[in-house]
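Complex shown without one protein chain; remaining protein chains in place.
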Amino acid sequence: MTAQPGPLRPAPKVAGRILDAQLHLLDRQVLDHDGVPVTTVDDLELAGPAVDDAIEPGTPAPVLSALLTGPVLGTRVFGGRPPSSRLIRIPWKDVAEVGVVVRLGVSGESLDAGWVERWVRDKIIARIPGGRHDPR
Amino acid sequence: MKRLLRVALGILTAIGGFVDIGDLVTNAVVGSRFGLSLVWVVALGVLGICLFANMSGRVAAASGRATFEVIRERLGARAGLANLAASFLINLMTVTAEIGGVALALQLASSVYYLLWIPVAALAVWLVVWRVRFSIMENVTGLLGLTLVIFAVALFLLKPDWGSLAGQLTPAVPEQETVWTYSYYAIALFGAAMTPYEVFFFSSGAVEEGWTVKDLLQERINVLVGFPLGGLLSVSIAACAAVVLLPAGISVTSLSQVILPVAEGAGKIGLALVLLGIVAATFGAALETTLSSGYTLAQFFGWSWGKFRRPAEAARFHLSMIVCLLAGIAVLATGVDPVLVTEYSVVFSAIALPLTYLPILIVANDPQYMREHVNGRVVNALGMVYLVIILVASIAAIPLMIVTGAGA
Amino acid sequence: MILGDLLGNTVQDADGGWLGRVADVRFALDGTAHQLMAEPRLLGLVISPHSAASFLGYERNGLTRPWLLARMLRWRHRGAFLVLWEDIAVVGAGSVRLRPGYTRYSTALQDAAEA
Partner (left out) sequence: MLANPAPGPAGRSTHPGRTNVGALAPAASALLGVALLTGCSSGITESVSTAVKDSSSAVATARIALRQDMAGKLTRAATSTTLDDGLKELQSSRSTVLKLSPVTTVDRGTQRQALDALDQCAAGFATARAALAAGDGGTPSLADGDKALADAQDVLKQLESTVASP
């Protein structure tokens, strides 16, 4: 057996930064390049071997391809999973920085993740008098 | 000089903003039934809210993150959502109670039935949330709320027997009450002093006003001086009730009874001031709770939020507040007694406390967020002690509510 | 595959013996940096024999305060270990099986200080 007494040996060093999904990514606030909140990281999408297939030794590891948001939050809490077409993705290539928050390198206006906000703004809030009034 | 003024203003608004309908009603009820024998709970609650408000403000200033973002990030989606559901519902109850409180106070001033005042009050709350700048909103309601000091003044004018009043301060169950009702109201008072919305609002307000670590000293003074003085105000409400209502065999069930001791001691001028103070305090608290509903939702789901943004730039935040106000109006329109809603809301607050304060304590120790501004040893020790107290209160609340028939 | 499919899954060794649940998934950003950030590659799974609940940020990055809370959470996650991707045989719905002779590594983060 591989169970060893005493402290476990440290994992082999890797060249780049290490991110733990729960610890550093999930449930973090996502800001766009102007610092405007867009959404939270509700789940992550991996590109790699399909579920249930035996993994051949030497298979390249899955890669984190996108941050997910939208209905996937509900399924993460209550179980089940939405069909792939219902996932709202923020591709990893748009991510600029991971710290206390996740910062994007693009504007939130162009993202699918912002459509509800834009709909509420254009159909309701902006139509109420003073909706575009700057409070400062 | 200008800095001194700012500090003074901060303290004054902290005092005036401390009391809300929950504190008013619970303290008057307790004063009229238990005298001053529960004052120790107010002291305990005030120390607790100082501790955690200060901590959440420090987290907000150091990391720019408000409390509910922290709750979601640390508790995860599932426990975070449970907390959101509980906090949001309690918040909604509190919004309802505060708007009801504004309406009841306006009825006392005008004799126009309070249900007619409710849409007016809710509309006024929405207009301020929609249009008025955050700092003006805070300062005006806070300063007007200071007129509640009339409770303390009235207490002196009533010329009570100070010796026997001080004698009531020892924790003891009065003979016409039971241990159970005593404990139930202890939890209610604790919940009223430590309502979670105060922390949501306080930390979000720090982000709204763009506080940084440079403002930490001022923040600390506001909290550590303002809140205890606000607590003294709460105690004077209870003391007034204990002096005038307790001997007459009156147990408080309506807002009209809360103001009688002030009129007794300070006459019509006192009455005018206390009504102004109650309207300002409950209106201010209605603003804070309405905003808090928006803050909690937006921070959990990661929406854009804040009064410093144009409403159109925080669309879902503003929409959720409009919906909350409408829901509050709908609840009040059923004719439910706002005082009763208040009494339940403070007890439910006590139940939800642990889920809010645990993540704050954890994050306030995380250097990733706080850099060198992490908690000190004393604060951590106190925080752990309070966590235990909060947990006990939270677990005991529901059984006590059933045993006592909600304090009857 | 989404991460939700992986977190909380039961983990078995090659003979089907119970090892714990997937408590976290570790990524390494050592891929090509043609974008804003390097592409994160799945490095391994953090497996906890007692609880798949959140660590609330304790463990792994050396948080020790408040002392009592830190002790309690560490105790709940005692015996947690990291297995590398190379030691994973199958990822199924709800479960993960490891290869024979897999290696347990410490879950401590190498860059705990700067993280």
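All chains are identified by letter, namely A, B and C, in their written order; residue positions are counted from 1 within each chain.
As a working rule, contacts are C-beta pairs under 8 Å (C-beta built on N, C-alpha and C of every residue); 3 or more make two chains touch, one makes a residue touch a chain.
What you see is a predicted model, and the numbers here were worked out from it, not measured in a lab.
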Whole complex considered, the hidden chain contacts B
For the chain left off this view, which of B:47, B:109 or B:396 is in contact with it?
B:109
Touching the absent chain when the full complex is considered, from B:168, B:257 or B:320
B:257
Note that subunit B touches the chain not displayed via residues 107-111, 174-179, 244-245, 248-251, 253-257, 259-260, 263-264, 267-268, 271, 275, 408
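Just so it is clear, only the chains that are shown with their structure count from here on.
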Please classify the inter-chain touch graph. Allowed labels: line, ring, star, complete, other.
complete
Can you name the chain that lies farthest from subunit A, using the mean of each chain's Cα atoms as its centre?
B
The chain pair with the larger count of contacting C-beta pairs, comparing B-C against A-B, is A-B
Once you find the CA centre of subunit A and the CA centre of subunit C, what distance in Å lies between them?
18
Using mean CA coordinates as chain centres, what's the gap between subunit B and subunit C in Å?
42
Euclidean distance of C-alpha centroids - subunit A vs subunit B, Å
36
Shared-interface residues of subunit B (touching two or more other chains) are 76, 368
Multi-chain touching residues of subunit A, meaning two or more other chains, are 22, 26, 76
In the complex, the residues of subunit A that touch subunit C are 2-4, 7-24, 26, 43-46, 48-55, 57, 60-64, 68, 72, 75-76, 81, 87, 92-98, 105
Report the residues of subunit C in contact with subunit A in the complex, numbered from low to high.
1-7, 23-31, 35-44, 46, 54-55, 57, 60-61, 81-82, 84-86, 88-93, 99, 101-111, 115
Would you mind writing out the residues of subunit B in touch with subunit A in their complex?
63, 65, 69, 72-73, 76-78, 80-81, 130-134, 298-305, 307-313, 315-316, 318-319, 368-369
